[in-house]
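Mind having a look at this structure? Questions to follow.
Removed: one protein chain of the complex. Kept in place: all other protein chains.
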Amino acid sequence: MKIVSACVGVVVALLFLVLVVSEPDQDIVAKSPLLGQPAPSVASTTIDGEPFALERRKGSWVVLNFFNSTCVPCINEHDLLVEFAASELANANAAELYTIINDDSSDAVREFFTKNGGTWPKITDDNGTIAVAFGVARVPETWIIDPNGIVRLRITGELSAGLLTEQVNRLREEFVS
Amino acid sequence: MKTRRSIWLAMFLLVGVLLVFGASRSGGPLTQQDRIDAITLNLACPTCSGESIYVSRAPASESIRSEVARQVASGLRTDDEIVSYIEQRFGGQVLLVPRASGVDSLVWALPVAALIFSAFLLFTAFSKWRTNKPTSPTLEDEQIVAQALKNQAESESK
Amino acid sequence: MLASAGISGTIGRAFLLVGFIGAIFGAFAAVAGARRNDQQIIRLIPRFATLIFAAAVGAFAAMEYAMITRDFSLAYVQKVGSWSTPALYNFAAVWSALEGSILMWVLILAGYTMAVAIWVRKRMQDVIATWALGVMFIVCAFFFLVSYFPADPFALGPPGVLDGPGPNPLLQNHILVMFHPPILYLGYVGVTVPFAFAIAALITGRVGEGWLVATRRWSLFAWGFLTFGIALGSWWSYEVLGWSGVWAWDPVENASLLPWITGTAYIHSVLVQERRGMLRVWNISLLVATFSLTILGTFLTRSGVLNSVHAFSESGIGAWFLAMFAVVLVVSVGLIGWRGDKLRSPGVIDSPLSREAAFLANNVLFAIFAFVVLLGTVFPLIIEALQDRQIAVGAPFFNKLSMPIGLALLTLMAIAPVLPWRKASTETLRDRLFWPAWCGVAALVASLLLGSYGVAPLLTFTLGGVASGAALRQVVLATRRQGLRGLVGRANGGMIVHLGVILIAVSLGASNSFSKSQELSLVANVEAQFSGHTFELRDVVEVRDDRSISVKALVLVDGKKIYAPAITKYTRIGMNVGTPSVRTSLTTDIYLTLEPPVRQDSNEARIKVFIKPMIMWLWIGTALMAIGTVLAAFPGRRRKPTEPTSAPVEVAKS
Partner (left out) sequence: MSENLVLLVQLQEQREFLLKSLRDLEQEHKFGDLDDQDFESLRKDYVSRTALVIKQIESFNADKQVPQQEPKQKSFRRSAITTLVVLVFASLAGWFVAAQSGQRLSGDSLAGSIEDSTASILSRARATNFVDPKAAIELYTEVLAIDPDNIEALTYRAWLLALISRNAGDEVKQLAFSSASNDLKRAIALDSEYPDAHCFLGITLFRLAGDPQGAKEQLTICSAKNPPAEVKGFVDSIVAEVDAALQE
């Protein structure tokens, strides 16, 4: 009897310990099984009907931004993306920025970009195939893929100022092609 | 009494035969929808707590559901491969069925071990209670107890 | 408008403070009165109970007033209030988020405290009652404090807000939101009463059977409401959530199931203690477990630790509940250890084939069941703490492990009701189980004729047949001896509850194993076939009001009646909610949901059809359980609990 109660006591104490230490952690640079792996081969079209195949962008640094025009963090980070796209234009080894539309209508996205700027391609993602291929559950998410088609970085949640440029430059130096 | 016993025996036989018959019966071939349902029941919605893709109506779940449907329809992958495709993209937290290996398997093993161990404890408790029995009472014992019973009845009737 | 702004906040906080102080004073009065046995102090206790109840009512009314007048100066109203919410849902919005639900907890707890104070007012010289009230006052004080500090519903929000999003869309599209949470809370909070008496018995050292009998009806009351609340939740899940299921094993559901499991174990094992003087420590432990599981469940679901991905801790409430959990456990275990000498039971079990042995087995199974649910719920936290890795444990795990436990419990339900106390011979068993066993065979044959297959569902039906035969046998014997009075009382009402449970088990077995589903892409006015039914899309219409846009697909089922599954977009929250449409009958439900994406004025729609057998019997079983619980609590002319199971009831002794 005493042994049983001692066991129960220990278990409860351990449970208590686990509960005390359990705390949700939040990292801006997120983990993904895809990091260091070839990017999933996804293909779709832009909202203007141009074909888009991620494989065909090998040779460039590619930045994918998963986006929904009603999500508040997406709206908040939009100016940073516009800034990033403009700053990349000057770069010889320019990163290409693509918006992947997540669960949103093309019209709403078009309207949003006309109003807020941003001329980079907007890729439709019917049924969320691209989002699932990258394991994107909640927008915004930003991914960086190197010129060899290897996934290098995943950023979940809203971007902070300068983060994207900083990370792209760091990666460009680290993985010189 | 003999007949009762044979009726019971017949009943057990009948139930056994019927159960075997029912178990060998099948519910028809699996449709694509059955496969989709089976897969999505074992995958967790990545944005909600504890719900499966099958249950959840969140946008991410809709996407995963349609991806599963697409892969099932294409017929190139088995159910396990589709599950592992999703798991490789979204990470281990989308597997609703805990793994059979590593620390994760404890969640399966502990309840079973606890059940067996508590059944053992119950068994030892039973046997302990039974071995406590003293031998049959003497005449003196009977008298003492009869007296005590009488005393008690008297004190209650007051 | 501005004049009232903030007023209800101030008043509400004042009420909470008064309640807290009242509870503290009440606790002091109870402890002091009980220790010195000072009747003058003790006589004050009911007044404190009345005071805290009045304070809780006041605070709740202030919240309702703020919600109804849309007082957007309060952060809580900003969060869940909206001018566009209809009055009914606006009323229910008060308990639709964390702070409000704690407030409701406070109200119900204060209500229980007052009810107990009234109940024991004639017996106030009995120190057990005083101590029990003291415990209740302490728990009240804790909840008033939580409501005053970390979960303050009256906190002011940022100024200048004129309208809010309204409650979560799932909480404003079905009338059940009015009933499910309050009823569940009545059960959840009601557990406090028997717990308080258990602690009081430990403190006074009078751990005999007296206090058990005294709180029997309170336990039954709480258990009944918990059962009914959980069942209503399942119904809600079925009617609102649109996945055609009743139970998803998500952490919130598990949190309500855990105390139910230990509570059910308790109302069984307490019979053994009453009758055979055994299991004293065990029963007290079950009560402690039940109460602490309500606290733990609240911690798990309200603190955000379990919403693994993108979790957000809204407030510091988690630490409060964790501390309370620790205090409850340490105090109770300490008391049990202190009173260990008095908790030694005089009785022993005479035979493993007896009613008390069946109850013991029942308790082992319920304990394992609770362990499974608790382990599965907290396991992701354990893995995260050990390996910093995220995993999920979900429905497939719980289903797989609870199925054998359920079957084992059904087996016990089949045998235990006919077992006599102390010792049964196989002869008795063979004799009494004869007809129930044939009921089982009949159920098996019938289910096979209807096309069932698979071992687990067939075993469920067979055991269900035997168990209902056994239960019916008891009811028939009781009514034959006593007429309609044979339906009331604990043993007989319990059998009605058993019948309800069996119906639920059978219905779950059937609907889980033999459901069919198919997604149909319907085109207007073209019939589609599935599983012997025809579905024809008539129209896709849009309905707008000022909080939502709803797209409905009008589907003609079997050429008879039009059903309208819908998807509603709640524009203020930006959330889509699917509303299923169900054709219910005694045998089969046809459950239709509209699948996104949808467009209005389209002549196409994707409809998911679920054909689910026997769902209706789930609700009938629930109703039977509710009726049985009421009958069991009914103060009818019962056999004394110490009488043999086969003894006739003495009629007209009065």
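Each chain carries a letter (A, B and C) given by its place in the written order, and its residues are counted from 1.
Here is the rule we go by: a residue touches a chain if its C-beta (ideal position, glycine included) is under 8 Å from a C-beta of that chain, and two chains touch if they have at least 3 such contacts.
Note that this is a predicted model, so its numbers are computed, not measured.
Asker: Among the chains in view, which touch the chain not shown?
Answerer: Missing chain, whole complex, touching shown chains: A, B, C.
Asker: On subunit B, what residues meet the omitted chain?
Answerer: Spelled out for subunit B, the touching residues are 42, 76-77, 80-81, 83-85, 87-88, 95, 97-101, 104-114, 116-117, 120, 124, 133-138, 140-142, 144-145, 148-149, 152.
Asker: I need the residue numbers on subunit C that touch the omitted chain, in ascending order.
Answerer: Contacting residues on subunit C, toward the hidden partner: 208, 276-277, 341, 344, 346-347, 350-351, 400, 420-425, 427-428, 642-648.
Asker: Give me the subunit A residues in contact with the hidden chain, please.
Answerer: 33-34, 37-38, 41, 51, 55-61, 92-94, 96, 147-150, 177
We adopt the following convention: only the chains that are shown with their structure count from here on.
Asker: Which word fits the touch map of the chains here: line, ring, star, complete or other?
Answerer: Topology of the interface graph: complete, with all chain pairs in contact.
Asker: Report which interface contains more C-beta contacts, comparing A-C against A-B.
Answerer: The greater number of contacts lies at A-B.
Asker: How far is the middle of subunit A from the middle of subunit B, if each middle is the mean of its Cα atoms, in Å?
Answerer: Chain centres of subunit A and subunit B, defined by C-alpha means, are spaced 41 Å apart.
Asker: So which stretches of subunit B touch two or more other chains?
Answerer: 46-47, 62, 91, in rising order.
Asker: When you check subunit A against every other chain, which residues touch at least two of them?
Answerer: As it turns out, subunit A has residues touching two or more other chains at 137-138.
Asker: Okay, in this complex, where on subunit B does subunit C touch?
Answerer: These residues of subunit B touch subunit C: 4-5, 7-8, 11, 14-15, 18-19, 21-23, 25-27, 31, 33, 37, 41-42, 44, 46-52, 54-57, 62, 91-99, 103-104, 106-108, 110-111, 114-115, 118-119, 122, 125-126, 129, 132.
Asker: Which residues of subunit A touch subunit B in their complex?
Answerer: 4, 31-34, 40, 102-103, 127-129, 131-138
Asker: Of all residues in subunit C, which touch subunit A in the complex?
Answerer: Touching subunit A: residues 299, 304-305, 307-313, 322, 325-326, 329, 333, 378, 381-382, 384-385, 574 of subunit C.
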